[in-house]
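Worksheet: one structure, shown below.
Removed from the display is one protein chain of the complex; every other protein chain stays in position.
And then chain A:
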């Protein structure tokens, strides 16, 4: 993502080393911002971000903003944080850019190998488990929050009791609530290495600002267009409030038919009457 930056950093740091890299006494203490010594030379590249995924009947909508920051500098304003792990399984990455890229590469390899061994498409739960194993084992070293979502072909249509987002009444007329386990799933693997399945999940630094909006606006069994609108609006609201999120909104819809990707540019984002 910042191929030139290490080279530039090396030059800068070697120049500064020769002039004794010490902050002068005049550096303001109110905040650590000083034009002469910009902080992007010392800060790690982070996808402090807003990511989101929503299940709907037949597919899943994933969305993310497009900003990658090194401190106060935006290293990439058109980042793609929706990374394919397999044909119909994607992940949204948040946290340290290096960590999440490395984990995603490792999981892509492991999942591809597993899928060849099995000779069939892998389950979303398998992908999420692989992420979870890595994030938990190396939790002290890593800073990564990941949302894994996708579609997998279950063997026949299984019907069993579980807490999924869709419920249908049994045809025999009995009044039990039966859950049909649908093929689309969203798993969240936040920092620390927990894994849980949720019908809608938000993550990243910008997610704090939209918990209230998502709680109030999410309804189970929305259509694909409603989910797209809901995701785009939630991400826009987060991008407006969070300094580490911004740029364009990238969306991906994963279903049995395949993956459709779209981009909503800055001037096309939904508008709200904010103060």
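The rule we apply is simple: a contact is a pair of C-beta atoms (placed from the backbone, for glycine too) under 8 Å apart; a residue touches a chain by one contact, two chains touch by 3 or more; residues count from 1.
Definition applied: contacts and distances are computed from a predicted model.
K.L.:
Look at the options "proteasome endopeptidase complex", "Sterol regulatory element-binding protein cleavage-activating protein", "Prolactin receptor" or "Auxin-responsive protein" and return the one that UniProt uses as the protein name of the missing chain.
P.N.:
In UniProt, the chain that is not shown appears as "proteasome endopeptidase complex".
K.L.:
Any idea which of A:210, A:228 or A:252 touches the chain not displayed?
P.N.:
In the complete complex, the chain left out is touched by residue A:210.
K.L.:
Under the stated touch rule, tell me which residues of chain A contact the chain that is not displayed.
P.N.:
Chain A touches the missing chain through residues 208-220, 233-234, 237-238, 240-241, 272-275.
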